[in-house]
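Moving on, here comes chain A:
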Amino acid sequence: MPRSSLSLSRRGLLASAAGLGVAALAGRSGFAATPTAGGVLRYATLGLDTSDPHRHTGSIAVQQCYVEALTSIAADGSVEPFLAERFTVSPDGRNYRFELRPGVTFHNGDPLTAADVVANIERVKSKVKGGWLASAMKLVDGAAADGPNVVTLSLSKPYAPLLNLFSELWILSPKSDGWAETIKTPIGTGPFTFGTWVPKVKLTAPAYRNYWRSGEPHLSAIEFDLGDGTDKALALRAGDLHVANVERDTVEALVASGKVDIKALKDTAWFSIAFNNRKPRPPFDDPRVRSAIALAVDKAAIMKFVGGAEGVVTNQLVAPGNVYFDQALHDADPFAKPDLAKAKALLAEARVKPEDHTIEFVSWVGPYPQIVVQMVRKLGFKVNHVALDDIGAQKRLGQYDWDMNAMSSGPRADLFLRWVRLMTDGPNPVLWGGIQDAELDRTITAAVEEPDLARRKAIYLDATRRVAEKVYFVVLGHAPDLVAVAKTVQGYEPGFTWACHWASGGVARAALVAA
Partner candidate 1 sequence: MTATTELRDAPIDAAGHRAPSAAASDRTPGDPRAVPVLEVHDLGIRTGGRDLVAGVTFSIGAGRTLALIGQSGSGKSMTAAAIMGLLPPDVTVSAETRIELDGRRLPHADDGAMRAFRGTALAMVFQDPMSCLNPFMTVGAQIEEALWRRGVVDPVVRRERSLALMAAVELPTPESLRRRLPHELSGGQQQRIMLAMALAAEPRLLIADEPTSALDASVQAEILALLARLQARFGMAILFITHDLAAARRLGHEIMVMRHGRVVDFGAPRTIFTTPRHPHTRALVAVREMLERPPAPRRSAGTPVLEIAGVGFDYPPRRFLDRPSPALREVSLTLTAGRSLGVIGESGSGKSTLAAIVAGLKTPISGDVRLFGTSLAAHRFALPRALRRRVQIVFQNPHGALNPRHTIATAMREPLDLLHIGPRRARPERVAEALGWVGLDPDLRLRHPHALSGGQRQRVAIARALLSEPDLLVCDEVVSALDATVGAEILDLLRRLQAERGFALMFVGHDLEVVRWIADEIAVLADGRLVEHGPADRVLVAPASVAARRLVEAGRRADQPSDPAK
Partner candidate 2 sequence: MRRLLPVVTALAAGLARALAIVAVAFFLCRVMPGDVVDVLGLEGGLTDAQQAELRAALGLDRPVIAQFVDWGAQALGGDFGRSVRFDRPVAEMLVHAAPVTLELALGSFGVGIGLAFGLAIAATSLRSRVLDAVIDALNVWSIAVPTFCAGVVGIIVFSLWLGWLPVIGSLVLPILIIGLDNAGQIVKLVREDLAEAVMLPHVRTARAKGLSPWRIALVHVLPVAAPIALVLSGLVLSGLVAGTLTMEILFGLPGIGSLMLNAVHGRDLPVVLAAVTVVAVALVAINTLVDALHRLIDPRVTR
């Protein structure tokens, strides 16, 4: 990767990508003329697992269109007001005050009140088990309605990610069917309503005519395709879909079809190789051996394969351009370029003959791990590559009877959601080898509790250095997920995460024009 591109801002980076064959991202967010009303947008990115927004786990792309939160994540990753028109945080980071937007109504016509918000916070706190939101809510000492439009919140200790995470605390009418247990028909405030849902097949979401932002939505409905078998690229080209996530290898044909523009999520997915940190097997418990393996891996080649021109090589959990990104640390990446000679020297130093060892290598099915495996083989190690389905891989990783993996993880509303997995009791730590490092735990906790951004960044960097020093895992780089948008769609630009709707963008502003 040319060094110059590393210093580009995210936006600039993506723009340069456009010049390399991927359609331009810039300048399409507004309307050239008055948007046309009506039309059904066919949208296919991620699935929908539950009709209860509070119980939703994992990446979410659908439910934002019918339920909204107090905050949302803007395209640049910053927190922006949403149902809360204004919010303030006390200097100690323990008291929050949200002023609700006036004129917001639920789909059943009820106005949104502070009491409703408090009820939602209480519901998540008491009813929802698991999930980072629920964990965060455990810190909430008290949530109270201060008049009809103000909600106050006090925490037992400072919790920096709270505003970001509040973008996923969806506010529903307590009158929603199933409120006491599992919500069957969510009543939200979004621009579209929860219509009919057939799991794994589709969700039809008709427009909500009394949406609080007047003039929106333009569409009459959205049809979410929730199936995950179809080749979406083919469907896009045939005009069966308007918006869909696409694999990089289909971009060329899609662009050539002239029917779609290729855009990218603003946050990135990150790619890594990790070692078994919980029960490491010699010689892979030796940082020198780990470093040698890392040195065999050509990060640039891999990131070019998985990310095309937009793939970035780095050694951090965030991509260049992110507020937490540190250029100096990036420049000091010892694994930025493969160096087989150095790798072999390290192995010799550790008295390890690679041909005597077979690396038990676990991955999901797909081409990217195969590339890593081939690179590791070049070092002389034998590799037994076990490619499994989603759960199979995760279960196997949980047995800690392997040596190495190659995994990736998608966009998140807050950086903390990446770091939490590296903690000893973090949720699902297997992808990163189940690190058990009290020192690292303390650092991450400190970062979370630090209200000041600059200081927080510094602490996170300490944690980054700690990981690098122990070679728990090696970040290969970042690449954005791609979303193809039909040329007939106006006013739609993918956001920071998979969310289909947020305060400053999304499907509420999209419209269909005649092809």
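Selection criteria: all candidates are chains of the complex that A comes from, given by their letters.
In this section, contacts are C-beta pairs under 8 Å (C-beta built on N, C-alpha and C of every residue); 3 or more make two chains touch, one makes a residue touch a chain; residues count from 1.
Every value quoted in this text rests on a predicted model; they were computed, and no experiment measured them.
Trainee: My understanding is that every option belongs to the complex but just one is in contact with chain A. Which one, out of 1 or 2?
Mentor: The single touching candidate among 1 or 2 is 2.
Trainee: Which bits of chain A are touching candidate 2 when the two form their complex?
Mentor: Against candidate 2, chain A makes touches at 49-52, 57-59, 129-132, 135, 182, 198-202, 225, 227-231, 234-235, 237-241, 257, 388-392, 394-396, 398, 417, 420-421, 425-428.
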